[in-house]
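All protein chains but one are shown in place.
Right after this comes chain A.
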């Protein structure tokens, strides 16, 4: 342990990146602060790059602290980036693969000729002295192979044994060890063994080691493919950025970009960090993050996101999130975390895994005892073969790999479609959803309503005056439809009037005063409550509502002045996506605070039969509970801001994003693009993943449940069948490979099936 600690502290020179150093005079301050840290021999700052190189034996944490204590931020430049980590991992995997393959050739080099010899009918028995000599030589050769090609099994088995645990290594070490030791006993003391049982199994030992090395090697390769999605995400990160420093544009490493740096991106380049456009306009391809195929237009004040691709224009933007804070970095983090989390379906396999290996060892002993007591001659040989075969055929790996491999691929696949799944549990529950509640505004509709009609009831007011009053009231409201009226007034260059006594009545509207006029603005309920006579305008409002518009009433001095209708256009692919949900057997319900008539009209357009209308914001979660009380597994989809409690209460909460503006922490599943197809994709991927897990688990269970008794010789009394240990070794080696390959099949899954 000491050598490791000292190796960390031995770092002679290290580089720090400083945030917040705005002037050249900071340089002296920072250098002095660093030099005062015990152990530092020298500190030199490069102001242009905002980096400091520190010499001396000192922990980087202490340096960061010293800089923070004088009011700057610092981080170590040596933090390994995801990119490098990935490269290292690939190199390590490749190294492991090569060594396994080499070991395989060594083992099969002896195993295959021996195997051919035995299949060809060559005697594997020990009778004459010459045979003893030859087999002794082969036995020693076999021991060498066990050392050079299978050392890792024996060392691993011993280490875990000492730790009171057992794993695959234990089984292989015991299995091959038993075969070898028995064979050596036959060679050295043939007299101790009944004549018919004087058989050697060196070929089994060598073959099993070789085959399992091969299986492991192929598994390493197959496993590499399961992380393809995360590799792709990490690959989106730009390596360098062009920033404006001291009025010049310079290319610097991505790690050195600081908050508030001005970054230049030219056409065809990747956006290096998150930021706000300050100059220029362009269109940006965000499909790699959101799954949204159309490029998005960006101009000043618009957000740009790291990893997306600038298509047409050259822009300057201000960095708002860098390093580990960018949306891309957070997405990568979340996907990684989710890929390694386990859905509840995997728990049974985990519970079994904990007992698996010792149980197999016990079965193997019982099987040997049964053969010795009741078996035909040569009972000892049968006992050894069955004990070995049981140990070798049992495969805890297939069981252990079944769930994590599929989750790895499934979560990655979802991320490719712009669906971020929080963890394995969300993935599993999403596959079982029976009812889906969709919030109307912003989920089914665009969430950007516009004023469509103004019906003046009292002819003494002009349309412009109505809009002036309405926008004056609404400029102080937080209602989603309010913005539409304010925008409309701005478009017509109307200045708001000064409103007093503003009072919002939840679920109804607003009461206020303009000079000495009393104003009411809201829905029909508000008008009825305040006793405003509506007359024929009730049916006019109904007509607007039937067109999926939301009518709002304005009363001045308790007399109806006008109806203003606002409409929020339905997203163009909502209809299709909702049909996909319904086709997969999900009960789709719409939820909105809007009036019933408008809600019904929207629902009818998109093909939804059930509507919860006029729901107050705080009642949204009650509706989720209502469906849950009907034994539904409820998914709730909303923007994640106004409906957070409902999302939290639902069995699975889906936050639907607009572009890459993700509220990652708020939901079980985050949909990066606005389209409801993302929702249908999320459910399709989760179903496919769960199906894949079940196939894997079923396969692994059946394999072990059928394989172990067969290996023990259960079929021998009936059919005279006993499994050859070499075949058991092959079966074992390829069973876990099969599981990984089946999980890899998920990569081919295409969610966009209409």
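The working rule: a contact is a pair of C-beta atoms (placed from the backbone, for glycine too) under 8 Å apart; a residue touches a chain by one contact, two chains touch by 3 or more; residues count from 1.
In this text, contacts and distances are computed from a predicted model.
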Per UniProt, and picking from "Spermidine putrescine ABC transporter permease", "NADH-quinone oxidoreductase", "Cupredoxin domain-containing protein" or "Phosphoribosylformylglycinamidine synthase subunit PurQ", the hidden chain is "Cupredoxin domain-containing protein"
Contact partner of the left-out chain, one of A:198, A:336 or A:549: A:336
Looking at the full complex, which residue from A:70, A:244 or A:362 touches the chain that isn't shown here? A:362
In the whole complex, of A:85, A:348 or A:641, the residue touching the missing chain would be A:85
What does the interface between chain A and the hidden chain look like in terms of residue numbers? 1, 4-5, 7-8, 80, 85, 88-89, 92-93, 95-96, 99, 152, 155-157, 159-161, 163-169, 216, 219-220, 223, 336-337, 339-342, 350, 353-355, 357-358, 361-362, 365-366, 368-369, 372-373, 396-397, 400-401, 404, 423
